[in-house]
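Reading through the C-alpha cells given below for one structure.
A single protein chain has been removed from this complex, and every other one stays in its place.
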Amino acid sequence: MSLAAQFQQTRQFSESLCSPLSVEDYNTQVIDYASPPKWHLAHTTWFFEEMILKKYADTYREFDPQFGFLFNSYYNHVGERLARGARGDISVPRVDKVLAYRQYINEHMLTLLENDPPVEALSLATLGINHEQQHQELFLTDLKYALGRNPLYPPYGQGTNLVNDTNTSHGTVNMDEGLYKIGHQGDSFHFDNETQVHKVYLNAYSIDKALVTNGEYIEFMDAGGYDTFHYWLDDGWHYLKDNDINAPLYWQKIDGRWHYYTLAGLEPVNPDALLSHVSYYEANAFASWKGRRLPTEFEWEAASDQLDWGKRWEWTNSAYLPYPGFTISKDAVGEYNGKFMINQMVLRGASVATPENHSRKTYRNFFHPHLQWQFSGIRLAA
Amino acid sequence: MSLAAQFQQTRQFSESLCSPLSVEDYNTQVIDYASPPKWHLAHTTWFFEEMILKKYADTYREFDPQFGFLFNSYYNHVGERLARGARGDISVPRVDKVLAYRQYINEHMLTLLENDPPVEALSLATLGINHEQQHQELFLTDLKYALGRNPLYPPYGQGTNLVNDTNTSHGTVNMDEGLYKIGHQGDSFHFDNETQVHKVYLNAYSIDKALVTNGEYIEFMDAGGYDTFHYWLDDGWHYLKDNDINAPLYWQKIDGRWHYYTLAGLEPVNPDALLSHVSYYEANAFASWKGRRLPTEFEWEAASDQLDWGKRWEWTNSAYLPYPGFTISKDAVGEYNGKFMINQMVLRGASVATPENHSRKTYRNFFHPHLQWQFSGIRLAA
Amino acid sequence: MSLAAQFQQTRQFSESLCSPLSVEDYNTQVIDYASPPKWHLAHTTWFFEEMILKKYADTYREFDPQFGFLFNSYYNHVGERLARGARGDISVPRVDKVLAYRQYINEHMLTLLENDPPVEALSLATLGINHEQQHQELFLTDLKYALGRNPLYPPYGQGTNLVNDTNTSHGTVNMDEGLYKIGHQGDSFHFDNETQVHKVYLNAYSIDKALVTNGEYIEFMDAGGYDTFHYWLDDGWHYLKDNDINAPLYWQKIDGRWHYYTLAGLEPVNPDALLSHVSYYEANAFASWKGRRLPTEFEWEAASDQLDWGKRWEWTNSAYLPYPGFTISKDAVGEYNGKFMINQMVLRGASVATPENHSRKTYRNFFHPHLQWQFSGIRLAA
Partner (left out) sequence: MSLAAQFQQTRQFSESLCSPLSVEDYNTQVIDYASPPKWHLAHTTWFFEEMILKKYADTYREFDPQFGFLFNSYYNHVGERLARGARGDISVPRVDKVLAYRQYINEHMLTLLENDPPVEALSLATLGINHEQQHQELFLTDLKYALGRNPLYPPYGQGTNLVNDTNTSHGTVNMDEGLYKIGHQGDSFHFDNETQVHKVYLNAYSIDKALVTNGEYIEFMDAGGYDTFHYWLDDGWHYLKDNDINAPLYWQKIDGRWHYYTLAGLEPVNPDALLSHVSYYEANAFASWKGRRLPTEFEWEAASDQLDWGKRWEWTNSAYLPYPGFTISKDAVGEYNGKFMINQMVLRGASVATPENHSRKTYRNFFHPHLQWQFSGIRLAA
C-alpha cells in the first residue's frame, strides 16, 4: 500500500472509532493520564502539522496558531503546552472545528505525499502514522476509563466488550541457554528504542503458551492474594493500601459475584477469558503466589515465534532502559522515547485494542508499574 | 403571579440561559465547587422530584432511579451521591435526556400545582423556585469559571460582559447609634437563616453609597498591596502566597495593561466599572489599606434602604452564624442553610448575575473567605 | 508586686515547668502547631530582646544574631523566620545555650526595669510577661500532644493528670433580655482585642453553671453521635470523616473501656470529670444532640460573674472578629491579635493549664474550629 493510502486509512480509522460517540463524550477526562477523544483527534493531527507540514510544505499556512499550545503533548522542543490534566477542560474548539482541522491537514498532507517530498518528510509521515495508531489504542483505553467511572456504566457501543478472548494454545515452550539476538532487524518501520540489535545471554527457561485467565486470577484473590504482603513488592503493597485496590481495574463484586465494566457495559466476569487491566504489581504478585515469575523482555522476544500473542500487553520483568548504543536524537522527534527510560516496566506483545499493522515481536511498550488502565495481562515463565 | 406561572417562568429562564451553549459546554467542570451546566439543569429538577413529587403526587413514577444518586448535591438525608468534583465526568445521561427530565418534571409539577396540593407542597414549590434561582446565578458564575480557564477565552455569547456597571450614587450615609431590628419580617418568601427578627445595638457609623471601582483597586495594587503583609489577615496572606494570587480572579496583565476575562471574552479592565471577583481576604486588605473597614451585615441591613445595591455581592465583616433562636429543622430541607454556619463570611446585596425577584435586604449569602469566583465586590464603612 | 518581681516570677515559672524533662524532651515536635519546649523557652525570651532590649537598653548587645531567625514566631515586621513545622528540627542550639540566653536576657531586663525605663518599655514588659504566660499554657498543651503520640505514653511527671476536675455548681443562670456592656474596662492589663467597650443587645437566655462531663459525652458517643451527620456542621462532618475522628483527642478504647492519655500517663476516663480536648465541631454537635446550643461570647461575658469558670477553655458560638472601633496598630506588636481575626472561634474562660493571674472575664482566646489539643470543654446555653 502506498504511504498516501496508509495515511488515509489510518486517518479514517481514527474517525471511525468516534462513530458511536455523542458530542458529550468528546471532552470527558477523569484522570490526567487518560485524554479525551477530542484531544486525541487533534493531537495526532497537530503532529503532522508541526513535524511535517510546517517544515516541508512550502506554502503551508497554519490552521490555527493556538492549536500548537492546545494539542502539543510533551514535546518541550516545540514549546509550552496545556497542562495534561486540563485536556478535558476546553469545550472550545468545538468537535466540528477539530474535524475541520483534520480535514485541512489531510488535504495538505496528501498533496505533500503525492508531490515527491524529501525522504525525511516520508520518514516522518510514517512516524506520524504509527503515532496515530498508538493514539487509536489510547483512545479506547482512555475512553473506557472515562465511561467506566460513570455510575451508569454506559456502553461504548461498538458491540464488543474487548475482553472476551480465550487462550488458543497451552503448555510451555522450553528455551535453551545461550546467546540470542535482540532488537529490530531490517528496514521496516520500527521505533528508535528497538534498534541496536545486540546479543543477550539467557539461561535455559520455559515460558507459558497461554496467558493467565480471569478464573486463575480469581483463585489468587480467593486465596487472600491482596491481603498477603509477602507476595508483593514493597512499593506495590503500599500502593494497594494507599489506594484501596483489591481487584483488577473495573472489577466489582455484585451480590457475591465478580463483574467488570467493559466497553459493552457492565458484565459478569468471564472466568475463561484472558485477564486484563492488571498492574505490574499485580502481575508480579500473582506470579509470586504461583511460585513462578514474569519473563524478561529478552526471554519474551527470543521465544516469541513460538507463542500466540497479541491479545494483551504482557508485563515483563524488565525495566525500560536503553539498548546498548542507543542515543537520543537532538530534535523534537528525539523526545519520542528516550526520555521515558526510567521508572517504567516493559510490556511486550500487543492488545485487542492495538490497531492492525502496529505490532511486532521487537516492539517495546512501557508503563509505570502501578497503572492498570491498559489491556494488560500476564504470561508466566520459570 | 400564580405559583404555577412563577414555576414555569423560572424553569424557562434556566433553559434560556443555555441557549448560547453548544453541547460541548454542558459538561465542563474545572474545579470541584463550580458545577457544569448539565448538572445545574438536572439538580434543580431533582429537587422538585425528590422533595415534592415523590411525596405529594400520588401516582408519580420516578423518571430514572439513578438520577437521585447523580443529581443530589449535599442532602445527606436523601442518601449517597456522586462526588462533587465528578459532576463533569458523566457524559451520560446526554443533554437531551436531561432536557426530557426537565420536561417530565415540569408536567408533573404543573399538574400537581393546578390540583390543589397540600400547603406543604406549595411551600416546598416556592422553595424549589428560589433554589433554582440560586442555581441560575451559580450557572453563570460556574460557567464563567470554566470558560475563563480556556486559553482561547471563548465568550458565553449573551452579548454582555456583566462587569461593566458603574456607581450611580456617591458620598456616605451616616447612621446613628442605637438599636436596630434585623431579620425578615412579614410573610413573603425568605430562607430560614433570615428569620428570627432580633435587635442589634450599633454604634454610630458611616457607610459608602458607592462600591469600590476597578480603578481604585488598581491604585491598591500599584501601591504594592499584594506584597505588603500588614494589610492582610494572616490566613489570607498565606493563601495569597501559597496560590500565587496577585490580582482579582480573571485579571492578567498584557503588555503592561490589565485585562480580564468576561462573559463577552477577554477585555481591557474598565477602571470606572465596579470591582468584581475579589475574595474576602482581598476586600479586607483593600479596606485596611484605605484606613477603612467593611461593614458588618447588621450595619449593611440597617442602612440598606439608603444604599443603591444589587450589582455585586458585598463582603461584610460578619461571620455566617445563626440568628438568636435559630434551629435546624430535622428533615432534608433542614440541611439547606444551618449546617454551613461555620468558616464562612456573610455577603449582602445581590449581583448582576442574581435573577430578578431573588434579592431582598435581609438576604444572607455566604462563602468561604478565600473564594473569588462570585461577582463579589467591596463597599466600605467607617 | 513590682513589675520586676512579676518578671522574675514569670521567668522562673517557665523554667520550673521544665524540671521534669530530660534533654530528649526539649526538641520533640510532632505537628506544626505544637512547638517543642526549647522553642517556647527561647521564643518568649526573644520577645523581650527584640521588642524591648534592642530598643530601650542603650548599650545592649545581642546575645546571638541568628536567634532572631530561629525564635521569631510570626512577626512579619521583624523579618524572616524558621518554618513553624521545623522548630523541632534544630538540635543546636543546645538546651544549655538556651538557658544561658534566658539568663542573659533576664539580667538585662532587670537592669532595664530597675533603671526607670520609658513608659513604652514598661508597657511592653507587661505585654512580654503576659506573652510568656500564654506560652506557659502552650508549653503544657504542646508537650502533652508530643508525649501523647508516643506509644509508651510516658507521664510528664508533675504528679497531676490535669483532667480530673469536677463541677462544683449546677443548675442554670437565667439572664434578662437587654443591653449589656462588653469589653475590658479599667487600666489593668488586657489585650487590644478586649478593648473598645461597647453595648450588645441580648435576648433572654439561660446558661448552665456546670460544664459537660466525660460521662455525658460518652452518652453522646454511645448514642451514635459521631455517625449521625445531622448533629454536625458540614465542615465538621467532612473533617471527622477525612481524619477518622471518633472521640476526643487522646481517647482510645481498651478492652471495651475508654481510656485517655493524661500528663500522668494513660488512665481510664473519669466519667465525673470535666470533658476536655474537644473541637468546636464536637462541642457544637454535642449541643445539637442535646437540643441545646453554645453561648455566644457576649452571653458568656454578661453571665460570667455568676458562673464558676477557669477549668476548661469554653468554646462559644462567636467567630473571632474585631470589636467596634478596633484597629490594628502598625508596629510589630500590632501583629499580636488583629491579623488572626478570621476563620477562628472564640473561647472564653481559662483552663487548668492557664497560669495564675492570666485570666479575666473579658479575655478572648481563639482557635480554628477543628483543633482539639487545648484543654477545651463545653458549657451549654439555651
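Going in written order, the chains are labelled A, B and C, and every chain counts its residues from 1.
One rule holds in what follows: contacts are C-beta pairs under 8 Å (C-beta built on N, C-alpha and C of every residue); 3 or more make two chains touch, one makes a residue touch a chain.
Treat the numbers as computed from the prediction; the structure is a model and nothing was measured.
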Omitted chain - touching chains that are shown: A, C
Which residue of A:His198, A:His259, A:Lys290 or A:His358 touches the chain not shown here: A:His198
Residue ranges of chain A at the interface with the undisplayed chain: 74, 76-77, 179, 198-203, 229-230, 232-237, 280-281, 284, 288, 293, 317-319, 321-322, 324-325, 328, 330, 334-335, 339-343, 369
Missing-chain contacts mapped onto chain C: 22-28, 30, 66, 69-70, 82, 86, 88-95, 146-147, 149-152, 154
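Rule of thumb we're sticking to: only the chains that are shown with their structure count from here on.
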Touch-based graph of the chains, sorted into line, ring, star, complete or other: line
Equivalent interface positions on chain A and chain B, same or different at half: same
Copy-to-copy rotation for chain B and chain C - C-alpha atoms, rounded to a multiple of 5°: 180
Centroid-based (C-alpha) most distant chain relative to chain A: C
By mean Cα position, the chain sitting nearest the middle: B
Centroid spacing, where centroids are CA-atom means, of chain A and chain C in whole angstrom: 57
Rounded Å distance, chain A centre to chain B centre (Cα mean): 44
Touching two or more other chains - residue numbers and ranges from chain A: none
